[in-house]
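In this view, the complex is presented without one of its protein chains, the others remaining in place.
Residue numbering begins at 1 within each chain, and the chains themselves are lettered A, B and C in the order written.
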Amino acid sequence: MKSPDFCWYTDTCITQTISEHASRDSCWIIVHGKVYDVTEFLDEHPGGSKIILKYAGNDATEAYEPIHPPNAIIDNLSSEKHLGDVDPSTVTKVVKVTSEAEKKRQALIAKRPPLDEILNLHDFENKAIAKVILPDTAWAYYSSASDDEITIRENRAAYQRVWFRPRILRDVTVVDWSTTILGQKSSLPVYISATALGKLGHPDGELNLTRAAGKHGVIQMVPTLASCSFDEILDAAQPDQPLFLQLYVNRDRSITKRYVQHAEARGVKGLFITVDAPQLGRREKDMRMKFVGDDAGAKVQENMSGVRKDEGVARAISSFIDPSLSWKDIPWFRGITKMPIILKGVSTPEDAILALEAGVQGIVLSNHGGRQLDTSRSGLENLIEIAAALKTRGPWPNPNFSVFVDGGVRRASDVLKALALGASAVGIGRGFLYAFCSYGEAGVEKAFKILGEEFEMNLRLLGARNLNELVPEMVDASALQAHVSTPKDNLFDSTYQPLRLAEIKAAKL
Amino acid sequence: MKSPDFCWYTDTCITQTISEHASRDSCWIIVHGKVYDVTEFLDEHPGGSKIILKYAGNDATEAYEPIHPPNAIIDNLSSEKHLGDVDPSTVTKVVKVTSEAEKKRQALIAKRPPLDEILNLHDFENKAIAKVILPDTAWAYYSSASDDEITIRENRAAYQRVWFRPRILRDVTVVDWSTTILGQKSSLPVYISATALGKLGHPDGELNLTRAAGKHGVIQMVPTLASCSFDEILDAAQPDQPLFLQLYVNRDRSITKRYVQHAEARGVKGLFITVDAPQLGRREKDMRMKFVGDDAGAKVQENMSGVRKDEGVARAISSFIDPSLSWKDIPWFRGITKMPIILKGVSTPEDAILALEAGVQGIVLSNHGGRQLDTSRSGLENLIEIAAALKTRGPWPNPNFSVFVDGGVRRASDVLKALALGASAVGIGRGFLYAFCSYGEAGVEKAFKILGEEFEMNLRLLGARNLNELVPEMVDASALQAHVSTPKDNLFDSTYQPLRLAEIKAAKL
Amino acid sequence: MKSPDFCWYTDTCITQTISEHASRDSCWIIVHGKVYDVTEFLDEHPGGSKIILKYAGNDATEAYEPIHPPNAIIDNLSSEKHLGDVDPSTVTKVVKVTSEAEKKRQALIAKRPPLDEILNLHDFENKAIAKVILPDTAWAYYSSASDDEITIRENRAAYQRVWFRPRILRDVTVVDWSTTILGQKSSLPVYISATALGKLGHPDGELNLTRAAGKHGVIQMVPTLASCSFDEILDAAQPDQPLFLQLYVNRDRSITKRYVQHAEARGVKGLFITVDAPQLGRREKDMRMKFVGDDAGAKVQENMSGVRKDEGVARAISSFIDPSLSWKDIPWFRGITKMPIILKGVSTPEDAILALEAGVQGIVLSNHGGRQLDTSRSGLENLIEIAAALKTRGPWPNPNFSVFVDGGVRRASDVLKALALGASAVGIGRGFLYAFCSYGEAGVEKAFKILGEEFEMNLRLLGARNLNELVPEMVDASALQAHVSTPKDNLFDSTYQPLRLAEIKAAKL
Partner (left out) sequence: MKSPDFCWYTDTCITQTISEHASRDSCWIIVHGKVYDVTEFLDEHPGGSKIILKYAGNDATEAYEPIHPPNAIIDNLSSEKHLGDVDPSTVTKVVKVTSEAEKKRQALIAKRPPLDEILNLHDFENKAIAKVILPDTAWAYYSSASDDEITIRENRAAYQRVWFRPRILRDVTVVDWSTTILGQKSSLPVYISATALGKLGHPDGELNLTRAAGKHGVIQMVPTLASCSFDEILDAAQPDQPLFLQLYVNRDRSITKRYVQHAEARGVKGLFITVDAPQLGRREKDMRMKFVGDDAGAKVQENMSGVRKDEGVARAISSFIDPSLSWKDIPWFRGITKMPIILKGVSTPEDAILALEAGVQGIVLSNHGGRQLDTSRSGLENLIEIAAALKTRGPWPNPNFSVFVDGGVRRASDVLKALALGASAVGIGRGFLYAFCSYGEAGVEKAFKILGEEFEMNLRLLGARNLNELVPEMVDASALQAHVSTPKDNLFDSTYQPLRLAEIKAAKL
């Protein structure tokens, strides 16, 4: 049990005995040393009541932790059900039996290729590594995107519609790809973008990122829906290690206020408010996950009872997000923090201009990794229109208004394309996520190293000695807006039956 | 036997005994309690004479019903062969033996995934559900389209060439996707478009749609070629449930007049005259269906005798349609009904303007689900040109001239794209058809529910609180008219043999 | 033995005994009742000497006929080796043993689907019919095209980049797709384009076309390289059946003159001079054919000796074609015939204008079925530019200057697209070729019937009652010139080895 962390949603603490509350009639459980009365919640639990009853009157932390964000139980349970602290040593541990599938998975983990064989960020993610190593639920949750998953693939494809126009015969003996992001030094023109529920994929969750980032001078954006608590993550950071905070705005603004101010007090350097998720998207891969046993990790994916049966984990963990968030709220944010405020999830020049006028310090051109509105365009494509609009309102690039891009980045060359088109820096989420799922902290360090080598080579080959020498003329983005092909519609293709020709009946051809 | 329904083609009723007319020399059959002398028709029957002779002197209703439109026998038989009513209790029932294939099909039906696992409209249609559950004839008839089936696939692909430009930071706590269609309230900006021969796929045929639509405030367009009679459908509707009527215009206009006026009398709220089918298309999947036994459902697909041998079921059931229908007929329609008149099957701005000038109340941009003229463009693409043309002739959108789109719609996001480009509402045919084929009325309700959830999410993510806030700026349709790729030419690809390289003869590579 | 036909290359006739000339030292053979001394030709024979020696001192007609154009032996042998006529009854017949492969082929032919199952022109050509029925050599020769076979596929793809804009509500009760071509009545806006060596695929060769065309009012273009002699074909025609002549111009113009004037004398109605084949293309499928036995049909494909070893049958049969043919020769043609002269194989507006100025009666926009210069554009695409150029020089369409298109046509809808863009008529070669290979004359008739049905339906659905009502506005050809995708480069793709990701060594995934 860790030292008491700050919880951004509550700070009440009570102690009480619980062993007699172990039935459907009265069901208490312990999570992280606190006791909750979940009797009335049993039928509402997205993962079903059975998995809770298994831990009734007992400590459920081990099962709870990897698949719930820290605030899940507190947000879903009215405060009078929060019964207070308990001494965990007084409760019986539930014996966890390792399943055959889990044993097989562990055997595969042991056979992972050595890190030396990882040559690029794709390697971490590939079906032969992450897909077999990760529990099915983690793979489904991480890899899924919304609807037909057009946008997640378009995000990648967009980068490959931008072509280089490299310059020659410049002395590129020394090349430098370090930069500053919102005034913070960064060894890469890349930050670690927020991804949720890191413990689904690795026991140390987001801490892998924090530790590697600290060693290598990279900035991590801490997610609201991290598996690790905010303070755990901050505690794992180096002194003076810059961190950003990704924020889902709570329906209860007082919770949000406390959370933001706590983050600022702990030294967070930028506040990225997610504005493209008034409701979390329908992600069918995640929803399609079937009941695969009595294991909590799987159970949460099981079809829910009643009307919520097909909503998946994403919806279940996000009910606190406020769909009423609007431009009117921006001044309030300016009032509660001095951190730079960045709006994450901007797609149009209209909104980019509104953001500039609202006095925030920047925007992220993002479609949430393809997980929200499907057939949204890529951030890279939107950058073209948005750069054109911002140029009419001041200097470009604007030192006081950063424009970040995320989604689909796998190579340093992708980053250089976005920078050449005017982006301030680029966010990478899944790339680092899969790196730590497969190899922990060392995987993240390897990812940084790969990117560094790619930046060095590509800058030399482009004829740019540093990021200031990257200019729009170094890329040909003329095909970017052409949408010359849409990613395959796999569902439709699976339903369509191709025409066939007349045949000779008995002929074996 | 139901209470006497209105038949739009005849109202003569006679009673007579029939048991002695059970041979090729004199062959009478009973259909829906009426007796017909089909002796001379035996050799003309598209399904062959054998299947009729099986029911000679007997009640053929059960075999007749699923695969014939209500008026088929009457239209194909001169009126002097219509011998009148009979008391069905006096005739021997033919014992129907369940075939092995049918038993297998029933077993598969029993194993359908529970409705909870259906996540989208594709799921209903997919090869793993509808294709195995439906009789081969039904699958062939429903899924087929004309020639190379380019247009049916382009219909779908067109939607995925339109990309979203979502807006942020609008208070989307409450979103509303209800609308009115031709003055009728609709819970969805979607109506159920007409599809023929519903009993091929489900014993209750079109009634599944009527009942589900009544419960959920959705408007059904009743097809002329329904398996259920018009009155059966109307009887299944709720009081005040709005319905539209799809009309194939009969060569005999008096029949059409009676049909339309009867529909208006029964409260139908809109008349959709099909104008893209002076002749029904050649649909090779349907034509390719082989003789598969003595079952009527299959038999109708068998190659016909003489010159009609390769025409398929579509041609056989549609000979009454009048190819002479022209703009000159529109005033006549205006004279026989006060219902709004909509021309279904418009493709060009030229014809849209003619329709406006002809004083009708709207048009449907449709290519008949890809079942008529192949390599026609999609309705969605045509909407761009047509909207531009209509803008030059009055307000846009025009409250007195509705522009509907159908074809290829599978997602609420598709609907929103069409609406953003100016469509009044969108028709979905196959989506609901496959829903009831696989799951009956409950399937249709599930389809409504899926669409509702998609509308809610997508409107929020687009930043539109209701359909009025959907504006053209929310989509990027620049790739729509580019036809960046044509659906695969499966027939040509099947004939083309790719080039090969030189090879080492004996090498196993 | 047929009555003495006119041979366009020679008319010498001598009789002589031959049985003693049956060795490599002195080798005489009989072909079509004439004796040739081929002793010195043995080593030059594209099919090798062995196959000739098999027939030394004997009648080689049966082996010779299916795979050689009528003039092959005469052109390749200097005239002093033409020894004269013989009485074939005096020579021993070589017993032909049917090979296992041939027996298998005959069995497959017997199992062909009945013609009723043929629904479209693709069906004739498909791998499940023509490919298994045809001898390998025939399939290789007919189906092959030049280099990477990009153009042959582009020819087809081009049609599917043109989309229809159908008109509605026109009285289409009566539709008429007959036309006149160079002043000759034609029941279809289609003529049978010339294809060589028809006996490779069917014993009656080109006569299948002639007979079917005569019955159905379709015009056949007689090929110079027919397997049947010119007179055989003319003899098979109806009185007054219009025919055109395709001409490869001989290096010896006196031969050409006699041939053309004989054709005119026999009533041929148009002279199509091939201008895109100063040398026949390298067709690798044809060249790739391996030695597959001692059969003449296969033998001719065997690698040739010496420098000509890899040239294939096409080159071997075409050495008489004159590469010096130029615009200067056109007046000469005008001087030797009154037939309309059409230049077959025009690709550019520059040459179309030159043709108009040269006073010929028309051009065929053709790339020789993709068999000559690969990555040439399709005739359909070239029609756009050429129509624009011709409009600047007179009326369009020009009644005195016909513009035909061929290549890639499989559907009546293809034809209608070309006509809407201004073509006078469309040539179909392979479509009819495969029809007779698979089903003889009845196959060709079926092909006419399929086209007729498609014309009827498509004209109705387009809203055009006859060909004059086809206007450019009925098609959207905006994607035609975009070359949005090139047919697959199968050779390059076969050499390129896709990148792979890191893998878990022992994992069975």
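Definition applied: contacts are C-beta pairs under 8 Å (C-beta built on N, C-alpha and C of every residue); 3 or more make two chains touch, one makes a residue touch a chain.
A quick note: this is a predicted structure, and the numbers were derived from the prediction, not measured.
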Identified contact with the non-displayed chain, of C:K215, C:R253, C:R266 or C:R288: C:R288
Residue, one of B:I129, B:C437 or B:L491, that touches the chain absent here: B:I129
Residue touching the undisplayed chain, where the options are A:V86, A:V162, A:A212 or A:L467: A:V162
Absent-chain contact - pick from C:I129, C:I150 or C:A226: C:I150
From A:N76, A:T375 or A:T495, residue that would touch the chain that is not displayed: A:T495
Contacts of subunit A with the absent chain, listed as residue ranges: 116-117, 119-120, 122, 125-127, 131, 143, 148-149, 153, 156-157, 160-173, 284-285, 288, 410-411, 413, 453-454, 456-458, 460-462, 473, 476, 478-479, 482, 484-485, 488, 490-491, 494-495
Contact set of subunit C toward the excluded chain (per top definition): 147-148, 150, 275-279, 281-282, 284, 287-288, 303, 309-310, 323-330, 343, 345-348, 350-351, 354, 372-377, 481-486, 489, 491-492, 494-502
Those residues of subunit B which, in the complete complex, touch the missing chain: 108, 111-113, 117-119, 122-123, 126-129, 132, 484, 501-507, 509
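Just so it is clear, only the chains that are shown with their structure count from here on.
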Chain centre separation in whole Å, for subunit C relative to subunit B (CA means): 44
Centre-to-centre distance between subunit C and subunit A (centres being mean Cα positions), rounded to whole Å: 62
Per-residue overlap in subunit A, given as positions that touch at least 2 other chains: 484, 501-502
